[in-house]
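What follows is a single structure, written as structure tokens, with notes after it.
Shown here: the complex without one of its protein chains, the others still in place.
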């Protein structure tokens, strides 16, 4: 069997661990061979390949990024996209595709499967917002990076008089904010799922200062205010009521200063959260996803993707990957609220 | 309600996170009060207490160790142990006990429950060898520490001609060795569950050197050879066929040198694996265990302990904590073996 | 002898290590006693003290922040400030003061010394911009934190098409940017000492993209453009030609997008750089500063402060602490420029 492998979408620690596991087990246990496609769907679309054997994956387990490159290319937005993919697969005598990516990449994979292309998926989202699996790799790394930043702010909080704001990733779901905020001991956590009341945030701020300790606010980049509650201009909110990209920390600074007179100091982690070496959990999960994905390809379980359920790796339909966004449920947020203020 | 809290057994990152969550939710949400018992079961046995309120738990979330102290004291090995515990609980008007500990501590808790003492348990084992729960806190921290050590050895392995051995914790179960070895990319992983064949280990060693790279062996402290296969004196094996405490790395050094002529260099991590600040996963899990344990006490769910199942925290009978050791199953070890050699 | 100790100015990893060393050596070797003054010069001014003995400093070596608190209070801006300090010192029978702080705190110390108050100084600036000493503690910690962030961005840079900007501390001197940028392998480093030419920055950006790799720009918060070169409104520059606080990263984003069409993604580390546990170098330096400061007090070397020269700790006049800002010299910046583009 000859298997093509590609990675699509944003960077995520663990991608290389998946690739390595696929190639090692596929080669050493099953005797399959591999071809790497460059830059997500651009690879099969433009016949851009890279050799992919046991030597190519040596030493990549601890490394962030992806040796295959990535992109957001969508073959369904190209002329004859599917036909060109079929041509490339035929030209390389590829019997199966393993597509590693998020909602977009796997959405394409699901459609290609419907059109008869033999494909298996590996889910990837640093935001952990995929309902079909308990966790996705990369998430634990991002949470630890954010937590370590919060840890460092705590000593400063003891002797400072500024509000400390940490902006983390999470456009639509607040998992990184929730986990890092709880693990770091934040005083307030703001998520996209729960529009925040700026007056309550300011009340927590003042309550915290009353105990001679600066408040630490963890805010997901996609957190939104209750409609109409802010004093910033409306034009700064996007069509979904979201404040402009990467701006929520500075919006909070302005609003808090206006209402309490308190200065803030923001930490904006940005892409630091999605690069670098993965944690042990993410390497373990990514490696197991890779092992089980190549099993699925070997078994001809087309149209499925791997998923974590408890400590088991299951196969679920690819369609599940995109069916529903996994949001932070009310009862989990309530657990975090115990520690607010 | 007045609730007593104690921590027993070996050190484990996350103990303080449990205590903090119990006290914060118990106080702020339920209005309960708390008393800390010192050094595990020694506290109620000898009436050794420490004040335990919201102030006492401030800032302890990221800290290793336990503010309550710990011990391996067993009230069933003391004269009138249970009666003395009843006396202490009465003297402090304690309505419920939350016992945080491993097999021994929770075994005592289960017996006390059978005798009518209102107790709730929180499982703790850094070895992750408890079948009632998917994971225990502290384990993820230990795995990451071991993995980081292995990561550092890899660069040395590229230019060295010595066998690199890493001895990790795991007297009866090899979870730490398995996870850290897979996450670190070890060439051989030796577990207590699978007696090793020293000739096969040496074959992996030579195979690895053949690719101009020094082999990295991860070995659980409780790993055992196939009976009679070693050349070391029998007296160095204990009654269970285990080599003497902390000795497996040096036994391997001797055996490998004798059979292959290769020198080894050992890293023995020891207690470093069970101290220091917890990872985000362990803080999250420990915090949630604490929240749900105080819920269980509040609900009067005596004789239960909290357990992780997937992403849910469940209540299970305390007896389950000690019923069965969770060993590494054959099929998981087989996943790791893909990467051997 | 009875010695008062205080810490002033911004947070800096290593403050607790200084305090511990002063108290341990002063108590155990010399038999002196200590009193802690709270919140910098506010302590002696308002008679705010805290007990300071061997027990109080146990376990604080690895902890960020300062157990004494800090402030920017200046007794020379208060009515009768010096007289009130004399009163407090007399009330506590204090024979000597050890003042740990930056330019402001030590400037006050120098003036008090001139007025006959027996004081010894320990220099503290996370920015490392003090000409009297080779290094100050806290700096190495900040540099490592910034470097680790840059490290993580590198894997993302391999597969991304955005300019990655890292804003670090350094209002007047660019030491943190220079060291972290060189250690992290940045493609451009912008310092306050060298007004930058935005067109050259954009040229480096394009040159880097030409090798299929996203550029990483490290910028000190106080970096300034060549006058009149930016398209942002002039009102956003302060009186010194500095762009507004914490704004340089977003100014760069706007300018680069306007000139090259490239999107950027910023990481703003903020206070994360000045909190948390110190590196080994900073603990070593802070501990030695503390040991030598208490020696100086014991010897009655009033009006001096400790300073690192090579591997030696010397005593220098307090006045030197504030005489001249240590800026990044031309030849060191030239070393970094070798790696630009």
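Per-chain numbering from 1; labels A, B and C assigned in written order.
Simple rule for what comes next: a contact is a pair of C-beta atoms (placed from the backbone, for glycine too) under 8 Å apart; a residue touches a chain by one contact, two chains touch by 3 or more.
Being a predicted model, the structure only gives us computed values, none of them experimental.
Colleague: Write out, one label after another, the shown chains that touch the chain missing from the document.
Modeller: So, taking every chain into account, the missing one touches B, C.
Colleague: Which one touches the absent chain: C:62, C:116 or C:300?
Modeller: Among C:62, C:116 or C:300, only C:62 touches the chain that is not shown.
Colleague: Touching the absent chain in the whole complex: find that residue among C:250, C:279 or C:322.
Modeller: Checking each option in C:250, C:279 or C:322, the one touching the absent chain turns out to be C:279.
Colleague: Counting contacts across the full complex, list the positions on chain B that touch the omitted chain.
Modeller: 11, 13, 39, 63-66, 69-70, 145, 149, 151-160, 162, 164, 246, 265-276
Colleague: For review purposes, identify every residue of chain C that touches the missing chain, sorted by number.
Modeller: 21, 24-25, 28-29, 59, 61-62, 134-135, 140, 143-144, 147, 151, 154, 179-180, 182-185, 277, 279-281, 283-284, 287-288, 291, 309-311, 335, 338-339
Criterion: only the chains that are shown with their structure count from here on.
Colleague: What are the two chains with the top count of C-beta contact pairs?
Modeller: A-C
Colleague: Taking the mean of the C-alpha atoms as each chain's centre, how many Å separate chain A from chain C?
Modeller: Centre separation, chain A to chain C: 35 Å.
Colleague: Using mean CA coordinates as chain centres, what's the chain A-chain B distance in Å?
Modeller: Comparing mean C-alpha positions, chain B is 30 Å from chain A.
Colleague: Report, in whole Å, the distance between the mean C-alpha point of chain B and the mean C-alpha point of chain C.
Modeller: Computed from C-alpha means, the inter-chain centre distance equals 40 Å.
Colleague: Would you pick out the residues of chain A that each touch at least 2 other chains?
Modeller: 151, 154
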